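Shown here: the complex without one of its protein chains, the others still in place.
Up next, chain A:
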């Protein structure tokens, strides 16, 4: 058998089995990531929720509550707030993934992709990786603007990056939840509705905006286990200083648990939806 014939036979075998080579898989996923990034470029509004909104909150909270909070946050509310805001971005930043996926379903784009000979996972890879990149861009913008307001990292660059890493790990885990909701919800508006219903309480019943020690006991019980609390505390410890081990450990445990539960659920829901 000549090399060409062998190649043909191999190609035919792979095609019949529905396999995609690792290189194709990479290219398909890459094209999908590019697609999502292009849509951000075309529609910068997408970045608004994860940049302007956190910025407004940073400025607003710093000037409105900053003075009153001085006593309870060791003098500098901005330093307390910024790592919290970075954790807060994980919420709406990942909810977007669910909204965009749901939009793909309702616009028929998923049908188009499914009728193409591409890796089945490429669409989800594209959404999730683009979401992570969007979060990183947003984190850079937020940190940069906060620096203008006077925010300084007190630890070290590696510690700061480790803090971002912990946040991204949780963001990735929450993305699976978003993909799951995006796959089962009938409309993008429903995803947004469910997202806000869950995210707003989680966001405020956390240590993102204020120290938790003055909250009533029943609330503290929830706040303590809220992954956004541990994420904010991790970021604070790694960027400003303080004991990092416990919050980091809990945040990573949350990330692992969410991923283990929701990644399979999300993939199954995505595949099943017709």
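Quick note on the criterion: a contact is a pair of C-beta atoms (placed from the backbone, for glycine too) under 8 Å apart; a residue touches a chain by one contact, two chains touch by 3 or more; residues count from 1.
Simple rule for what comes next: contacts and distances are computed from a predicted model.
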The chain dropped from view, which UniProt name applies: "Xanthine dehydrogenase family protein subunit M", "ATP-binding cassette domain-containing protein", "Peptide ABC transporter ATPase" or "Hydrogenase expression/formation protein HypE"? "ATP-binding cassette domain-containing protein"
Per the whole complex, from A:70, A:112 or A:186 the residue touching the absent chain is A:112
Contacts from chain A to the absent chain lie at residues 8, 11-12, 15-20, 24, 27-28, 31, 34-35, 38-39, 42-43, 107-109, 111-118, 122, 274
